[in-house]
Structure formats: structure tokens, C-alpha cells
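The complex appears here without one of its protein chains, the remainder shown in place.
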Amino acid sequence: MLVDKEKSELKQRLKKVSGQINGIDKMLDEGRYCVDILQQILAARAALNKVGLMILESHTRSCVVNAIKEDRTEQGIDELMNVIKQFNK
Amino acid sequence: MLVDKEKSELKQRLKKVSGQINGIDKMLDEGRYCVDILQQILAARAALNKVGLMILESHTRSCVVNAIKEDRTEQGIDELMNVIKQFNK
Amino acid sequence: MLVDKEKSELKQRLKKVSGQINGIDKMLDEGRYCVDILQQILAARAALNKVGLMILESHTRSCVVNAIKEDRTEQGIDELMNVIKQFNK
Partner (left out) sequence: MLVDKEKSELKQRLKKVSGQINGIDKMLDEGRYCVDILQQILAARAALNKVGLMILESHTRSCVVNAIKEDRTEQGIDELMNVIKQFNK
């Protein structure tokens, strides 16, 4: 469960990723050197990954903890492990 | 060196990633379940990674090959390996 | 906390990884083609990653759940998130 403070930080980070994506699009239009474009893609990928890890952490500290405290442990951990494995691909 | 056909496909893919990012932002506003949001982030990350690999491939088939044919081999390969290592992080 | 059954499966998998590493060493001695050697390294890396995910899952289902049930939630989740972030590098 994301609280408002977390949501606003995440929205800000997503806005930055959107800006990076637009910037990459412009670099394509300007015919910029491939390696320079790749650097921006790697930066956007890292920023997006960070957003994901922040949500994963918030989910773990709230929903997973609640699931365990409310004796829905197996379901909570199954779901968490599934996301962790996808993250690791 | 990206040719026009490559550029237009890449721009389309970037547009899709932008759409995914906007969608994730909306999911935050709607208070959607963390795991559902994470699935979308993983999808956007994979799509962005694909764009990166396409540019890396185009760069390798054009700029790196030219560098080797024009006897700028070391510079061309140094640059390529640097990007490959960053991709692998 | 790994139970015996988990330990024996993990030990078997580690034995296989060791065998793969020895195989790669032999391929180097035999002067095998780089790409063939790389395929074996990628296979060993995937096998090792799988062992890691199995231990991470067992840890989550036991130690982390116990930490939460024994009100050591923050410590248990801090530790888990730290490992997840390292896994994701």
C-alpha cells in the first residue's frame, strides 16, 4: 500500500523518466551518435528500475507484512517471490 | 548510424514506453495494487531494454564495422565494450 | 533457515555448477571457440542464480516470516531488501 508521500516521490521520478524518454526521441530526430543515445537509455532504464525497487520495498513493508500478520503468509510470499524473480530477469 | 526506417521503429517503441509510463502514473493516482503496478514497470523496463539492444545492434553493424574497416579498430571496440558492460549492469 | 531437504538439493545444484566450471576450464585448455565457452559460462551463471533465488525464497519463507511474527519486522525487511537490491545488480 503506497502512502501519499511515497506516491508523490514516485510520480516525480516517473515524470523524470518521461522526460528522459522524450529526450531520447529528440536525439533520434537530431541524428545523434548511437553511443550517446544508448547512455540516455541506460540512465532511463536505471531510473525506472529504481522506481520499481521503491514500490517493491513499500509493498514488502506493508502488504507482505500485513499478509503474514493476518495469516495469509503463503499467498503473500508466493506473490513477493514471483515479483522478485521477474525483477531478476 | 541509424537509418530512417530504424529511427521510425525506435520512435514508435519509445512512444509505447511513454504510454506505459503514463499508465503507471495513473495507476498510482488510482491507488492500484503494488504488484499490478510492478508488472507494468517490468514491462516498460523490458521495452526500454529492447530499444537499447536495437540501437546497440545497429551501432555494431554500422559504426563499429566502419571503424574496423577504416583502421580505427581499437577505438571502435573500446567504445562497444564499454556500452556492453554498462548494459550488463 | 534451510531444512535438510533444501540443503541436499542445493548441494546437488552446486555440484553441477562446479562441474560446469571444470568443463569451462577444460574448454580453455582445448582452445575451444570463444562463443561455445561463453554459452557454458552463461549456463553456469544461470544455474548459480537459481541456487541464489532458491536460498532467497527459503530465507523469505522462514527467517523473514519469523522476524515479522516475532516483531523484528524492520530488521527482517531491511535485510531482505538489501539482498534483493544486490540480486538485481
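Chains: A, B and C, in written order; residue numbering restarts at 1 for each.
Quick note on the criterion: a residue touches a chain if its C-beta (ideal position, glycine included) is under 8 Å from a C-beta of that chain, and two chains touch if they have at least 3 such contacts.
Since we're looking at a predicted model, the values are computed, not measured.
Engineer: What are the shown chains in contact with the chain that isn't displayed?
Structural biologist: By the stated touch criterion, the chain not on view contacts B, C.
Engineer: Tell me, which residues in subunit C touch the chain that this view leaves out?
Structural biologist: Counting over the whole complex, subunit C touches the hidden chain at residues 1-2, 7, 10-11, 14-15, 17-18, 21-22, 24-25, 28-29, 31, 33-35, 37-39, 41-42, 44-45, 48-49, 51-52, 55-56, 58-59, 62-63, 79, 83, 86-87, 89.
Engineer: Provide the residue numbers of subunit B that touch the chain removed from this figure.
Structural biologist: 49, 53, 56-57, 60-61, 65, 68-69, 73, 77, 80-81, 84-85, 87-88
As a convention for this text, only the chains that are shown with their structure count from here on.
Engineer: What is the distance, in whole Å, between the centres of subunit A and subunit B, each centre taken as the mean of its C-alpha atoms?
Structural biologist: Averaging C-alpha atoms per chain gives centres 16 Å apart.
Engineer: How many angstrom between the C-alpha centroids of subunit C and subunit B?
Structural biologist: It comes to 28 Å between the two C-alpha centres.
Engineer: Between subunit A and subunit C, tell me the centre distance in angstrom, where each centre is the average of that chain's C-alpha atoms.
Structural biologist: So the centroids are 24 Å from each other.
Engineer: What are the residue numbers in subunit C that touch two or more other chains?
Structural biologist: none
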